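Here's a slice of the assembly, chains where they normally sit.
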């Protein structure tokens, strides 16, 4: 049986926990969650699951009613569970990470600039709500992400539907029906085409020269704030609203980059400048009193964050000493030798993490879709909101500081 | 920094969530959780971390005060989080498993006999509290476990201390100091020696012949209820109290089996009979209206549960059709080819799972220490307690039914 819920994605926000749930079957107007038997009955009455899906994709209710969640007779608090029950193995890591984040990284006395990196495609899985909550509370100051996370984030703002599906569906049939699959998430291929058109429309108001990806993403976010149906559910839009800069380490590697490349085929001189991104992120890290990071997954975004320290000491000759706090949620492992799974300890040998801060590093092995909501619920419960750093609007100043430090260092180490 | 908390283990119960937390540093009498800075200060003031640990192991406060947990200004409900935020990837699997368990497996109309299997060493990691909660509510009817889970469970009943440690400690030093490590859990080696002595004392009141492991475990549990300091924190003890039979698929493979083996060297005729276990578990499954299982990890206990169906059709010629519900939490993967990571689908080809029940199977990839507490909190919130089946006291009757069915089948297929 395939469950045909609308993916609520970023629609559930931690700061407004009012039962505002749109987690409702899109082809009913029921106010309650249908049970599995109902779903199976419906599924059986149609000839193929794909047919159902197609109906869904066409007929989806524009304004599903909010579900009434009956809370049940017993009640458990997430932060209590994490503090009291998560005592060993990865549960203990999640507990340590939650406390490290809430008690140290978000402690105003420590004045930590918090980066967050995202691999994979987490926004289509509905993690946007966590990210927006963290940004709103001043708990994340800048983001390094794959393009996929940012591209698929736009669907939410543009009110395009993603659907809960099944990872065992027949992809050949899906392709025939024009349905795209990301593991267990399904959507119509015109979601791609329409989002592409939106991206290309946005490009028209950008300058005809190399720009950093933070400028590109800020521009996309601003446009979503203007014309998006649900910009409140979009990481890009809210990041733009709160001046949280978003970088990507692989600017050509996603449908965003693919559309900018088409733009170039059309003769535009607009291009994306990865070196500007290197310098901007290094400038942010250079300026910070202390640096800390939440790493979701690993991949190229992880390295792009961590390399800011070697960029300082190895390439620019400026000694900062390494990052201070490090939390990673990953399903990778150290023993394959890659950077995604590399331990914080290995990062010490590269000067990426301060040796005496190794106790302030935690790796949780598991799925970000489970661990991040728990971590977010914990820190929102435990830590006071911080003033947002609004780093996007300070980039010029931070770059200037970096250049001055570099010029000073060149005097002694050319 | 190594965190020297006492492992609360099974001391936190889902059914009595009153802030009853003993998660307190054992070398202080503070009523509040010490912060990391305090711990670091203490750690630094000693010459080696091992020294601290040794002090801890000797001086641990017998009755740590309960911690006052300040709940913070915001509040999140676990079942709501799981229903609303867990939408894709393994978060969706956890959501599906929680609903499958609460809505179908525990639905009185379905009359499901629920087995639970445990690999690894989960009780030292503190998962006993979940298991006791599930048994108490009638949510688990019988258990198949590694010996390690049952052996280390006795420490809690006997008030021996396990400690939160660090998985990166120097094992050579630990061994010199007489400290044993299970990943990030530490305890003194006399915990082993004292538990061994308890086991051997218990053996004296057992008969001089082959017995099933359910008899052995029931006997150990009964003794813990009698003489244990904290039998309320022990899976073995509470299972004995509620007549939940516990089997092990590898009776010689743990310190329990090792001590029974010493008993045999001393000339005893007491031995453990794996065939009795095969027949008892098959009799339970044979008797059930419907069968469902929660598989923690995988390993030999997973197969021992699943093989009850082939035991019926393949070996005894009795057609039952396969299990009905299947939930597994595992860090293994199908693509290594082993049974631990094998999909429920593969089990269909063996007649282990009913083909038309494949939709009632879920695998969550990740760590049981995180997923099981979430699952437990969910089902206790959502499902009504069931009358306990007390299968231990019905074994004779169920075996009789199985033998009759077997004799009937032999008449047609010798």
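Letters A and B name the chains as they come in the text, with residue numbers starting at 1 for each one.
The definition used in the following text is that a contact is a pair of C-beta atoms (placed from the backbone, for glycine too) under 8 Å apart; a residue touches a chain by one contact, two chains touch by 3 or more.
These figures come from a predicted structure and were not determined experimentally.
Each chain in view is the same protein; 2 are placed here, and the whole complex, as held in this structure file, contains 4 copies.
Quick note on the criterion: only the chains that are shown with their structure count from here on.
The angle of the rotation carrying subunit A onto subunit B, fitted on C-alpha atoms and rounded to the nearest 5, is 180°.
Computed centre separation for the pair subunit A/subunit B is 35 angstrom, with centres defined by C-alpha atoms. Within the complex, the subunit A residues that touch subunit B are 1, 3, 5, 7-9, 12, 14-15, 17, 19, 21, 23, 33, 35-36, 40, 69, 71-81, 83-92, 94, 96, 99-100, 103-104, 124-126, 129-130, 164, 183-185, 331, 345, 359, 365-367, 369-371, 373-374, 377, 380-382.
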